[in-house]
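Heads up, one of the protein chains got dropped from this complex, but the rest are sitting where they should.
Letters A and B name the chains as they come in the text, with residue numbers starting at 1 for each one.
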Amino acid sequence: MRQLIKWTVLVVAFSLIATACGDDDDGGATSTAPSTAPTTQAPEMEPEEVTITIESWRSDDQAIWDEQIIPAFEAENPHINVIFAPTTPLEYPAALRTRLEGGIAGDLIMCFPFDRSRELYEDGHLAPLNDLSGIDGFGLSAQAAWLSADGSTPYCVPVASIIQGFYYNVDAFNELGLSVPDTEGELFEVLQAILDDGTYTPIGIGLSEWEAEHILFQNIGANYWKGEEGRLALISGEDRVTDQEYVDAFATMARLGPYMHPGASGITYPDGKILFETGQAAIYPGGSWEISGFDDNADFEFSAFRTPSPDGADACYIVDHIDLAIGLNPASPNAEAARTFLSWVASPAFAAIYTGALSGFFSLQDTPIEYDHPVAQEFVSWRQDCESANRTGYEALDSGDPEFPIELREVSNAIILGNMTPEDGAQRLQDGLDSWYTPEG
Amino acid sequence: MTDVESAVTERLPDGGSTARQIPRPASTSRRRRRWAPALVFLTPATVIYSVFMVYPLLDSLRRSFFDDNGNYARLDNYRTLFTNPAFSERFWDALGHNLQFFAFHMLLQNPIGLLLAVLLTVQGVRGLNIYRTMVFLPTTLSVVIVGFIWRLILSPIWGVTGTIGIDTPLLGESHTVLPTLSLISVWQWVGIPMIFFYAVLIAIPKDLIEASRVDGAGSWQAFRHITLPLLMPMLGIISILTYIGNFNAFDLIYAVKGIVAGPDFASDILGTFFYRVFFGASGTTGSPAMGATVASVMFLIILVGVLLYMFGWQRRITTYEL
Partner (left out) sequence: MGRRRIHWGRWGVHAALIFYTILALGPTLLIILNSLKSRRAIFDDAFSLPSAETFDLVGYETVLSTSSFDIYFRNSLIVTVVSVLLVVFLAAMAGFALVEYEFKGNTLLALYLAIGIMIPIRLGTVSILKLMVSLNLINTLWALILVYTAMGLPLGVFLMSQFMRQVPKELKSAARVDGANEYRVFRLALPLVRPGMAAVAVFTMLPVWNDLWFPLILAPSEGTKTVTLGASAFLGQFERNWNALLAALTLAMVPIILLYIVFSRQFLRGLTEGAVK
């Protein structure tokens, strides 16, 4: 009997909660955004108030959007409330797709570059933005990642690019008397010196996720396949992954393996960063998007050096990847307000706030921007001497099975760990492409 | 139970016998009236089950014969799945991993569950209920949380594994990742077979065992000749539940290794493969039609297992009424 009473109490209590909360289970993101409630509204508003929601994978940036970017916009546009509603990067593609097809996605959609967004545009989930004011403030190279196949229609407003290189612990370098390497030969000397000293793990990086592909393969490789030239040649079919430059890039990566943490294959992306920011690793190959994280977590001086070029190379290439943009959901009931927001995103005012708030994201607008953070300045300074390149494999090559970027990441990890030879890796990638991809040119 | 019963019998002293004496006309009229309640009682469950479970399953089966644009594609999707290496290699890999995953559960989870159940029903030991509660605890935790707990504990940057003498990054090496994930899953789910075996064991009348002791049987013999045969039907049920659950396993691998169940697909099982095919992995959209095809093949594999169980095991095993 006592048990009956316990169960009944439990059931009754639960059903009370259920009925009390049952009314507002309509899934609106509105109920969850008390933190974004604007304090800047003018009391004497005339136009009707609208709320627009931004879909994004940048969950790390929530605070920056809530505290800096959105208030700045709402100060100018008091009748528009903006909600930044990110999904974690892992879940974003599937969740966004589901919401778009279910007709419940946000008004604005943060766009990945190239195929991933073009697919959405072609399926009618991104609106054409030809007549948006400010869309002409971007150079062709910045807009290229978000143009329709015939090159006539932009469908996302470019926001930022990121630059990749190698972070290093300045204190550790001073302590060991090391200087920043310019060439691969010098890089390996530095690595060997750190290894011999034994205080630090030379390279802190995890090999269980995408970093080896994104950071090492793309970074080191750009110098081998000559940046954009090689990237486009792979798409046109002129170059093949089995060509010597790719095999060489893989071989260089394989040489880096012994300088990594012995447990690298089990280290995740965040744990790799922890190795660097807790001072255990002296070098962290990474992208400019890490700057603010390292600012918060590292208690030593850090800076970055450009990816060393192969010995004897006469030009250098850096990964200066156009990374994110924002587009309009054609099903948005608040298209007008959303367009107002997009125009603002295309303006220098936004660029200044965004790149100021997020060190390491570089504006794609024609109007030049000053960057405050010394490490961000270091990254952006490489543009003067080197050619910028996008990551290879994300245009055209990732829209079939097996997906090229996924293969690339598995092959990169395996080569660094010594589980695969550079030749075999290159062959597997080319075989994968050959099974479905026919170059148009 | 008894107080309700007796209360009713008190009110109707001649209880059951009255029913049989009711004249026929009344009986037929009651039977007619019972159609309405039968309908009322059965409709909600049948409708919800049919609409949200049976229909989607059948519809998935149908979709596997169409392409993503809705055109009839005969067996093309199946041909792609089994002949295009981009799918077939991953499929066979994943199926192989599923079988390993299943083997770990059969060889470890279920025997450990049985052992624990036996220990928990030993006569005359105090505090067994406390153990029972504690041992079952991991089973109540969410898979995501369990995945994260172990991901942290096994992380090479935390000294836990080093302290107990394991230097290999267990979740990073292709030959250790699947056994490790299987063991994590066993750790979490061992409570289920334990409690199922336990249920059978406590239902065995004590005098049955005692009688055998009187006949001179040792405890092993008593277990072997009395307890074990009584456990056999449950062993079958647990095996088939383990088999089915194995094709449901997705959450743990997703939580620990993500969608691209690395390294180099070494921890990929049909659940993660299905998700990747359905949604795509690198951000491009996958194919619902191919997803439905993978699901249909999984359905067939389960069906084979269930049929084997029903005709190969259940028919041979005697169920004893206690």
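Rule of thumb we're sticking to: contacts are C-beta pairs under 8 Å (C-beta built on N, C-alpha and C of every residue); 3 or more make two chains touch, one makes a residue touch a chain.
Since the model is a prediction, treat every value here as computed from it, not as a measurement.
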Using the touch definition up top, pick the residue from B:53, B:103, B:166 or B:208 that touches the left-out chain. B:53
Candidate in contact with the missing chain, chosen from A:81, A:223, A:252 or A:268: A:268
Contact partner of the left-out chain, one of A:59, A:183, A:334 or A:347: A:59
Can you list, in ascending order, the chain B residues touching the missing chain? 1, 4-5, 8-9, 11-12, 15-16, 18-19, 22, 30, 33-38, 40-42, 44-46, 48-49, 51-57, 59-60, 63, 115-116, 119-120, 122, 124-125, 127-129, 131-145, 148-150, 152-153, 157-160, 163, 187, 195-196, 198-200, 202-203, 234, 240, 244, 247-248, 250-251, 254-255, 271, 274, 278, 288, 291-292, 295-296, 298-299, 302-303, 306
What chain A residues would touch the chain not displayed? 3-4, 6-7, 10-11, 14-15, 17-18, 21-22, 25-33, 59-60, 85, 87-91, 94-95, 98-99, 101-104, 268-271, 273-274, 277-278, 293, 297
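Heads up, the rule we're going with is that only the chains that are shown with their structure count from here on.
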In whole angstrom, what separates the CA-based centres of chain A and chain B? 39
Listed in rising order, chain A residues that touch chain B in their complex are 90, 93-94, 97, 112, 115-116, 119, 123, 207-209, 261-268, 271, 274-275, 280, 398-406, 409-410, 413-414, 417, 419, 432, 435-436
For the chain B and chain A complex, residues of the former touching the latter: 84-87, 151, 154-157, 167-174, 257-260, 262-265, 275, 279-285
